[in-house]
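All protein chains but one are shown in place.
Chain IDs A and B follow the sequence of writing; residue 1 opens each chain.
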Amino acid sequence: MTASPAIRRITLALLLAPLMLWLGLLVVIPHIDMLLLSFTEKTGVRQYQPGLANYRTFFVEPVYWTIFLRTALMSILATLLTLVIGFPVAYFIAKLARGRSKAFLFLLCLVPFWVSELVRTFGWMILLRETGLVSGALQALGLVSGPVELLYNDAAIMVGLVYTSMLFMVVPLITALDSLDDSFIEAGYDLGGSGWSILREIVIPHAMPGIVSGSIVVFMLSLGNYLTPVLLGGKDSLWFTGAIYTQFITRFNWEQGAAFGMLLLVLSSLIVWLGLKLSGQTLSRTVG
Amino acid sequence: MTAAPPDLECRAVTKAFADFVAVRGVDFSVPAGSFFSILGPSGCGKTTLLRMIAGFADPSSGEILIKGRSMREVPPNRRPVNMVFQHLALFPMMSVGENVAFGLRRRKVMPAEITRRVEDVLARVGLAGMSGRRIEQLSGGQKQRVAIARCMVLEPDVLLLDEPLGALDLKLREHMKVELKKLQSEFRTTFVYITHDQSEALVMSDTVAVMNHGVFEQVGSPRDLYFQPATAFVAGFVGDANRWQGRVEALSGNAVSIRTEDGLVLRAHAADGALAASDAVAVFVRPEAITLSREPAAMLGLDTGIAATITGILFNGANSRALVKVAGQREFEVAIPQTGAFAGLSVGDVVHLGWRADQARAYRAPRP
């Protein structure tokens, strides 16, 4: 059949078309557009010329790289906290829970995602604000004498980020831990291992791809989060996405915003790459 | 003075789960340096028993002792036993050497000493110089040996093996049987081996316990189990056997005359104690115990002699069988000696069959 290779090629093209359209229209083209925009300097009213001024602003004006650094460090911290909290949860669901309780616990992890991020964040505001539930409970218990403000600080941002990210850490961890045969753990005990040494030498190395993929997702989500830091952080809510939003929306300075966006893309990729190097993982092993 | 305690002793060990009893009052002891197998069909409770010895499960009642010391409340990582798991459970993220060194590291052995002992044990299992290999680079047989080395380097009092040959192909399994037996005699460590494969148990073991429905049916040497099975279950499970249901017609001492349900009359040996006339019995005759001849004269001197027609030939080299049938009765199997005398045997031929009374073992039929 002479026509079949051609038909096969057309079929393949048709199958790939939605993905390509999506990638092309919504990912590639906007990014190229933004890249070009970021290298455009504004010299006057309706006057633009190519240049690096927007990038220079980032490195020369300490405000912006301080915000970026802070965002990156907070995101890394949020990732670590999510991992530390999520790992036992995932371990319990994957290895200890059985049957119906396993499904139920997994569902519990999903519940917060039935409402929008905005509603979730407002939930935390209701809990943490000065006249909120936690403050009231502390006063009722006599632990504090007056109202306490738990909102509008870095800890509140951290709580919000960890809460929002938990599912994205727990799911890959459960997948990774589910594939760990119980006999590996038993063999570890049998050979004289303690709980800690088995965790360190057997469970964690096995779960590493899950840990890494979960961490990448959580880190990127935290870095790219906008609502949580802005709403929970109050006056101290410096977040790089906020800076980008400000440039685009309130300053009408798309050129600067585009440069910040490209910097976020490049610098966050760099951090992920560094993280992979340090943990001795490769991207292909993590996703594959 | 007292004799040295056995390496492993189980006293009335029972394990009851919510809805069934997996192990029921099992008693046995394994002398130092012997190869002890527990043979039984799947679901017989042998794995549960092994896990109790390893410490992954606690007996509901009874006691397990290793070298005379009670294992009650002793966690698996503190027991002087190690286990080779069914799928070996070699740690895929570690090299061969790291796998073998795992237990030594837990015991805080000096690194130089660890290296020496790992190399030593790998050499003893025939894997000298392989400590840097990754697990996935090994063949099935090499993995077996790493799993054994990983345990043996810790010099356990008892090595437990949970059907480790199950996943191997036939040729390798045959080879590993011999190898395991050799390793055991070399290390002189007590092996407790569980399997559902009678050939593994018979070839390797000093002593075999046949387990069924949570109890030991018989404990004895492979030869005992084969020639003197104590129960109908053992007779049917260990080795092949033709089985007939029937009733006792006449008896004198242990020699009984039985008429089967389809009318065959045979002489047999009452294997489980005194039978009485008209007792329902099951009779087992091994295909290889039946004398096969084209001449009726060859049956002289045998207690049972019958003529039958060949209905099928199952050629399998040394294990070749003929399916035979006496008119109006059901088929049974007869081994064909591969001496060349029966090379021309074919379907439809009439042959003469016979066996001595002590080669047909009659057991009281289990009450329905």
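Here, a residue touches a chain if its C-beta (ideal position, glycine included) is under 8 Å from a C-beta of that chain, and two chains touch if they have at least 3 such contacts.
One rule holds in what follows: contacts and distances are computed from a predicted model.
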item	value
Name of the absent chain as recorded in UniProt (options "Aldehyde oxidase and xanthine dehydrogenase, a/b hammerhead domain", "Glycosyltransferase family 4 protein", "Spermidine/putrescine transport system substrate-binding protein" or "Sensor histidine kinase MtrB")	"Spermidine/putrescine transport system substrate-binding protein"
Neighbouring shown chains of the undisplayed chain, as defined at the top	A
Among A:L133, A:I249 or A:L274, residue touching the chain not depicted	A:I249
Candidates A:Y64, A:Y91, A:Y163 or A:F184 - the one touching the absent chain	A:Y64
Residue of A:F39, A:F87, A:Y152 or A:Y189 in touch with the missing chain, whole complex considered	A:Y152
Touching residues on chain A - with respect to the absent chain	25-27, 29-31, 33-34, 44-46, 61, 63-64, 66-67, 129-131, 149, 151-152, 224, 226, 230, 234-235, 238, 241, 243-254, 257-258, 261, 264
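Operating definition for what follows: only the chains that are shown with their structure count from here on.
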item	value
Distance between the centres, which are taken as Cα means, of chain B and chain A, whole angstrom	56
Footprint of chain A on chain B - complex, ascending	54-56, 75-78, 81-83, 85-87, 89, 91-94, 102-103, 105-107, 150-151, 154
Parts of chain A lying in touch with chain B, wherever the complex brings them together	181, 183-184, 186-194, 197, 201-202, 205-206
